[in-house]
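Reading through the structure tokens given below for one structure.
For this view, one protein chain was removed and the others were kept in their places.
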Amino acid sequence: MTQTISRRNLLSWLGRLLEERLLIAPTHTTGPILFQPVSKIEDIVLDFDNTALSAKEWFFPATETLFWAETTDGRTELVPATVEREAVVFGIRPCDAKGLALVDKAFLAEPADTLYQQHRDKAVLVGLSCRKASPQCFCTSMGTAPNDPTHVDILLTEVEEDYIVQIVTEKGKALLPDNLLLESKVVPPPPPSPPVVSAEGIEEVMRQAFDSPYWSRLADRCVHCNLCAYVCPTCYCFDIRDYESKGKIERVRSWESCQSPGFTRQAGGYNPRASKGARLRQRFYHKLLYFPEDFGAIACAGCGRCVQVCPVNIDIREVIADIQTIGGRNVP
Amino acid sequence: MAVGYQPRIVGFLCNWCSYAGADLAGTSRISYPANIRVIRLPCSGRVDPMLIVKSFELGADGVLVSGCHPGECHYLEGNYHARRRFALLRSLLDYLGIEKERFQVEWVSASEGKRFSEVVSSFTGELARLGPRREA
Partner (left out) sequence: MELIAVEKPASYPDKERGERLNQQLRDKAKELLERGAVECVIGYERATDGSSARPFFVYQPEEVDRLIFDQTCTHNLVKYLLNKKDKTTAVVVKPCDSRALNLLLNEKQIQRDKVFIVGVVCPGIVETGWNQVSQTLQGRCQRCRQHTPLVYDFLVGEPPAEEAPPAEAYADVAEIEAKPLAERQTFWDEQSKRCIRCYACRQVCPGCYCSECFVEQLQPPWVGIKIAPPENNMWQTIRAFHLAGRCSGCNECERVCPMDIPLSLLNRKLEKEVWELFEFQAGLSAETVPPFATFKKEETLGIGE
């Protein structure tokens, strides 16, 4: 027996939630579809492939103030930023949820990033299974699946006019009242099959391929635009700067990426990753070797946004396949 | 418009002509509104368009650039270049929603103390009429 909720009940539940909490859901903008706070239920987009930016931006915002510091009468007071509002992130795909779980490994490891932790603690994730796979998807090759409930609090799967409901965590159970759910005999539809890339044994192969001329060749066309890192659900590099205004200091953190030419420029001017090849190589090594070595998983959720957005078609799946060949494994 | 609104003007004045002219206004005891905050530079040609845009971003309601009359630049050509740059910048800012009237370029010579005061008075009046650039 499965539990379902009708679309009407789902929307009215969301309508009640939005009165108490910050409800973040996919919405239309004058540009692409993005996760945004909604003020009315009609703004929620239910029929979409995926948002242009991942849900990561609501946990690790593009720009965030870390604290303010003010000195009065010789005493300095530090006021850290806090996350006050309870939030619900609705419509998150399993790949984005997996992305958050991967960022957790870095940001929640001791000592935890307190702001990120607050964002995570205060938000409930209501996931939406994918009914179809897009050509850029490859989530099943990256340890998740179009109907993977592992990293969300509630997973919804659309089936005709209703949604199958899987309550995954206590947080999810506390959010969705039982009386909205119906018992049903409907069988969960089979998940779609996204394209597959063989990433098995990629760590070992990467170790061998470090000095290969492949990387500079690939980087020839890279324009180092930061797009891949910014749309990625698992990339988490940032820059921190202090700003001073009328005696008050504000410490701000913003997204940055290893692709920026100046990312590793040091005081004095030396830059260990001055070359295009070195920078591009770094991104793939972080995802496919260093992160697995440190945290036990490939830092990729298979969402395919980087593939869609790269202006020059640097395709991580092609890179993985090429490296497998270079490493002598010749897998298809 | 907010009651008690006082337009905030940032003025970039060139050292040799317009700043001297402003100085002359002062020594001649000619009054003009205190809404202008003056920044002295060597030449109007040195005024980087980024300075103008940044001034608006930081909250200026109006920006004035003042230099020597064309043909009289202390560095010979600075103000000719400035003239071209600011013609374009004014157009661009207007397109982006910062009215043409908020960005003025006036040539004021070192002997034109009275003219300087008139420029600032009329600019301040114009900005009072237009209101603050951004409602707070």
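Brief remarks on what is shown
Labels A and B are assigned to the chains in the order they are written; within every chain, residues are numbered from 1.
Here is the rule we go by: contacts are C-beta pairs under 8 Å (C-beta built on N, C-alpha and C of every residue); 3 or more make two chains touch, one makes a residue touch a chain.
Fair warning: this is a prediction, and the values are worked out from it, not measured in the lab.
Touching the chain that is not shown, out of A:P80, A:P188 or A:P311: A:P311 (per the contact rule at the top).
Within chain A, the residues in touch with the undisplayed chain are 29-32, 52-53, 62-63, 135-136, 217, 220-221, 223-227, 230-231, 239, 241, 243, 252, 254-256, 260, 262, 276, 307-313, 315, 317-318.
Contact between chain B and the unshown chain involves residues 49-50, 53-54, 57, 70-71, 77, 80-81, 83-93, 95-97, 99, 105-107.
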